[in-house]
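Here is the structure we will look at, set down as structure tokens.
With one protein chain removed, the remaining protein chains of the complex are shown where they sit.
By letter and in written order, the chains are A and B; residue numbering begins at 1 in each of them.
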Amino acid sequence: MLLNYGKAPFFILLVAVATGIGVLVTHRRYAQPRPDLVLMTHAKLHADVYLSRLPEFERKYGVKVDVQVVEEVALRTRLLAAFAAGTPVPDLVEIPQDAALFLRGPIRDIGFLDITRWVKARRLDERMLPARFSMWQRKGVIFALPHDVHPVMLAYRADIVEDQLGIDVSKIETWDDFAAMARRIVRYGDDGRPARYALELQDDGGYLLQALLLQRGVGLFDAAGDVTFDSDVAADTVAWAVRQLRGPNRIAYSLGFGPTLWEGMQDGLVLFYFTPDWRTRTIEEYAPSLAGKMKLMPLPAWAPGGRRTSTWGATGIAATRGGRNPELAKKLMEFLYVDQTDGGRSSAELRILPAVRAAWSLPIFDTPDPYFRGQPILRLYSRLAGDVPPDYASPFITRAQSKRDNAFAAASAYYSLHGEDGFLDFVRAELRRQADAVRAVIARNRITEQ
Amino acid sequence: MTPAVEPPAPSRHRSPTPRWAPYLFVAPYVALTLVFFAYPFAHAIELAFYQTAGPNSRVWVGLGNFRYILTDPDFRTAVKNTAVFSVAGTAIMLPTSLGLALLLNSGRGRARGLFRLCFFSPSVVGQIFVGILFAVVLAPDYGLLNRFLQALVGRGLETRWLENTATVMPAIVLTNLWLYAGFNMVYFLAALQNVNPDLVDAARMDGAGPWRVFRHVTLPAIRPVAIFVLLISTIGSFQLFELPYALMRSTTSPYGPDNSALFIVGYLYDAAFSIGDLGLASAVGWVLALIILTVSLIQLKLTGAAND
Partner (left out) sequence: MNPVHLTLLCAAAVAVLLYAADRRRPMLAGRYARLVALVFLAAAFLAPFAWITCAAFKDRRALLEYTFLPPPSAWGRMLNLGNFHKLFEPRASLQGTIVFWQYLLNSLFLSSAATVIQVFFCSLGGYALAKFRFTGRRDLMLFMAGSLMLPSMLFLAPTYDMMVHIGWIDSYAALLVPSAANAFGIFLFRQAMLSVPNSLIEAARVDGAGEFHIYSRIVMPLITPMTAAFCLIVFMGQWNTFLGPQIFIQSDYKLTVPVILSQYVSQFQEEYGMFLAGTFISIFPIAVLFLTLQREFISELTVSAGKR
């Protein structure tokens, strides 16, 4: 009878029934009783480390904790949907910086737990680098603990820069010094195509532009939540970056972040890379052929004596309002982020300097890293950690980032066409235009700002 | 093959057909549509006049959402991009698929089937896969396309397809072309069967060259199918979302440099899942629906296609 529909549907029906049984059987395996706490994170690396440390916590409090890894975009979508619809949420969420978008709306409606009082009671706002709380608070209300500091240094091909070209990087103190050095070493092949560049930058602005801006103290927002990326300093920085990418004396190249980056790095197409602490691990993993050929140096300052580091990336951990056991959740937050019960081993393994200042002097961070020619990289980072600039959060962070990048793209296009002619004025006007667009969105949302 | 026949008028003698039979058969569709289509639709009508943030906060804004949308430069960019893609994409897609069909048409048997399969196969891969895949294929310095161009004409190795505002749209059009040219080619292959070979021979004997034969014999014969392909291509271009979303996935700006990969469905997605304001999202949905229906109606009128 079923063959009335034809052979194809019949066969597919068989498949449907068979796989349906398979699905029923296999899915049942997974429906285990819920543990006491559920931690959701977007970083698989972190999850692995937590899984190894959790038994200690579970033993101490007699509970069961589970860690779930959800990819960033999916995590954002799920949280947004869950907060909006009131569906069950994980008790703890490890969130990337742009999760600040959840800080929208009246304070009472934000899906994360207000931990301000707890943080102040445990003096965590002093024990951890205060500047890092800038990303996780709104109107003085703290919602998450900072995971990291992420100071930025420059990683460079020491085998080319020092051995081959004989350059002494300790003499480079400012970006002007760097640019002067770089202009001498940029090289073109016989066919006119670039064969060597000095610095990595992004054609669309992006994280690297943001690192440069933060180094000069220019973030997307200020502490009050107002837009600040159209200041004169910002315009100057944008102009500088565009000139390095497009100017007659260009020294920078955009390799992107995918497989092209690793090919370019190993080919020596670009020599200096912006490297926060976490990126050292990525570099070691994806460019193994460069072991023993790389080294780190602090960022050149913008003015003599200026800040020699910046920051790139931030992760925080927040408890959700819909969680079942806020007290236990807070204990877990402290255990994972503050207590260094393993002597900093997990931090060293992740190559991520913790936000807790007392931990920076742990001896494990003095371990030399053979990949970077024996430099004790985390020790180097810890020396810069105190200088890391704040970066204030806002629900409109993703919008502001994309608007600022739009301005950069427009500036690049302008420079390609007109060069220096009216360039700086254009940059200023363009930044102002994009910043005003963000201000318009913020103004519109005053309605729910109670 | 019997030609299509309209349903018969109710017959004179006793017909055992129950009057309610057709209603029962369409009942599943109607029920599902009411629940999953009409209800969210109605809900969206109401929601469009509010601003929401989270489950509990709702504030009446009247026409505020609409005012914001119509004055938002991003929305204009999205509409512009969609229009450009719709026109340019279709203008390139139609001749290409027609060209492929013409090339293939004069073949025979197995070779023809094999080539047809080759050209059709890209549509088997999902848009999300194609997007991520082509992001690597289009990569500068090391990607497949750039390497090929470099080998062919000696330049193009560094073209940053997805990072320059000027090249993003061509990249998307190219990817879309790869995906669907073969699919549309099949339609045209079918249409070419309708070309009367006697007419072609007659024209040839009158001394007409291949181009004139094409213009005066072939084109008119395939006109209905061409219009059909035009219509579905246009409708498809308004629904474009997954492809640019996947292409831009590994770059920092999800909508391309300076929003050059922002299309109207992307704008809606942004309002719903990035801003998180379901009220605004509903309002955007309304404006979109209006635009799409208007354009489709205009196109139907212009091409004079009498749809059933």
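Simple rule for what comes next: a contact is a pair of C-beta atoms (placed from the backbone, for glycine too) under 8 Å apart; a residue touches a chain by one contact, two chains touch by 3 or more.
Everything quoted here is computed from the prediction, not taken from an experiment.
Only one residue in the set B:69, B:139, B:217 or B:261 touches the chain that does not appear here, and it is B:139.
Checked against the full complex, the candidates A:61, A:240 or A:286 give a single residue touching the omitted chain, namely A:286.
The missing chain, though absent from the display, is touched by one residue of B:53, B:93, B:171 or B:272; that residue is B:272.
Annotation for chain B: contacts to the undisplayed chain at residues 1-11, 15-19, 21-26, 28-30, 32-33, 36-37, 39-41, 43-44, 47, 100, 103-104, 106-107, 115-122, 124-129, 132-134, 136-137, 139, 142-144, 147-148, 151-152, 178, 181-182, 186-187, 189-191, 193-194, 224-225, 227-228, 235, 238-239, 241-242, 246, 249-250, 252, 265, 268-269, 272, 278, 281-282, 285, 288-289, 292-293, 296, 305, 307-308. Interface residues of chain A with the unshown chain, by the touch rule above, are 1, 4-9, 12-13, 15-16, 19-20, 22-23, 26-27, 29-32, 38, 44, 47, 51, 66-74, 77-78, 81, 84-87, 257-260, 262-263, 282, 286, 288.
As a convention for this text, only the chains that are shown with their structure count from here on.
Chain B has its Cα centroid 36 Å from the Cα centroid of chain A. Partner chain A is touched in their complex by these residues of chain B: 51-57, 59, 61, 64, 68, 73-74, 135-136, 139-143, 157-158, 160, 163-165, 250-255, 257-259, 273-276, 278. Of all residues in chain A, those touching chain B in their complex are 76-77, 80, 83-86, 101-102, 104-106, 109-111, 193-194, 202-207, 254, 256-260, 263-264, 269, 398-399, 401-402, 405-406, 409-410, 413, 437, 444-445, 447-448.
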